[in-house]
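Not every chain is included here, but those present sit where they belong.
In order of appearance the chains are A and B, and numbering begins at 1 in each one.
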């Protein structure tokens, strides 16, 4: 009898601690909706091929974090709170208690440390740098202008978000989606967002990667609308070959100039250029191979699943999530448009030597945006090879986004 | 100097706290203008510098190329001579009969294949011989670069 009682007790207790019970707790229904949303993103990643390398881990993190009582991620551990620091005699209002996280954190809390300590995005940039060929940009430095113009999307979206009365951190985090660069978005949002923010790092990342996957759908109509048939038909010549020494000096020069101008961009730009220098050096192949592959893959897995884990039901199931998605696509479209418009200006100034279609590649989203320029160009002149010319603005867009991120971080803090 | 900087920062205090919501129109517009200007200034500086050294190098490269070619030939001859007596690293393809490599295949590619093979042989004291490498008709480099990135870099 006592055994049956004890068995029943244990069973009841397990039932109460189960996730099913959690669904009936306050706000538990939101978790169900979030799990359904995670299924949607899994479908987009696997079924439709939307940036699966990132969206699949993110969506699985979203599933795990919304399983009640699984305690794999604790948002409350990551809220800044105030602490009186005796040594300094001041109040630190950005205090995160790492001792508590190490003691009581779940698996995803521990892995999320790499996001909050700001090491995953720069290390992914290390790998990207080790894969990127800046040759087209060095051969045609004016591409930098297009990479700068396309960042206009970021700043105009800042206006939009501010008009919707969002906080400065939200505005900056949403705006950076227009940079079309995942690690940069995560880098900025994980530094700025607080517990009072409407967004989470995860929703920003979801929007960024979703729209990056949608580049082939979002960009072409804008490109066709803003350019004339004549402009799109411009055939561009071959780029000059770039010597090894130029490729070696480039990463050092960019690091120096950008990091000195905008120190807050230094970790991203510095690591991007470090990876590129390793690659161009030609004598560190074993390091380059690891930076491009294993290191990047390990961090991608950790980054994806933990960023997904930040999509708390409270953050996502709200009008604000809609705002993020809406403003995200606005940011993207504005960026594309800004790039194209400067392209048109350059078309005029160079008396028709530059095809404005390469301007839309300035949003980054390497290399898809450049391929879209190529494709839309070929619709007019099938033998026109714009890809090489679009790669310049494309990689300039990566640098441009990192600079824009640095500016936002310097202003909002 | 740092005192001065602190005073200035106090005076200006144009930082926006992250949780601030009711941003004034001036603030917003100022962010936009500053942001765009700074990005453009930064990248324009880069344009100037990159163009500059691009032009410098165009001159240097031409003479350097000629020199390098002559030097490489001389070195190759010297190496061939030294090959019998000198210590050679295992993956150094120079001492093995040169693989029959199709014209236009970069040496690095051959080296990469040799490297992969040598790694397999590591510790065995044997040396693989690469008999020949053939490439398909080369496409324009940018295609394959974009293709590779497409497969490796959607981050």
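The criterion applied here is as follows: a contact is a pair of C-beta atoms (placed from the backbone, for glycine too) under 8 Å apart; a residue touches a chain by one contact, two chains touch by 3 or more.
Not measured: the values here are computed from a predicted model.
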item	value
Whole-file subunit formula (labels as shown)	A x3, B x3
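Heads up, the rule we're going with is that only the chains that are shown with their structure count from here on.
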item	value
Chain centre separation in whole Å, for chain B relative to chain A (CA means)	23
Parts of chain A lying in touch with chain B, wherever the complex brings them together	51, 53-54, 124, 127-128, 131-133, 136-139, 141-142, 144-145, 147-148, 151-152, 154-156, 158-159, 162-163, 165-169, 171, 182-183, 192-194, 196-197, 212, 240, 243, 245-246, 249-250, 253-254, 257-258, 261-262, 282, 292, 296, 300, 366-368, 370-371, 385, 387-388, 391, 396, 399-400, 403-404, 407-408, 411-413
Residues of chain B defined as touching chain A within the complex	14-23, 28-29, 31-32, 34-36, 38-47, 49-51, 53-54, 57-58, 60-61, 64, 108, 140-143, 145-146, 148-150, 152-155
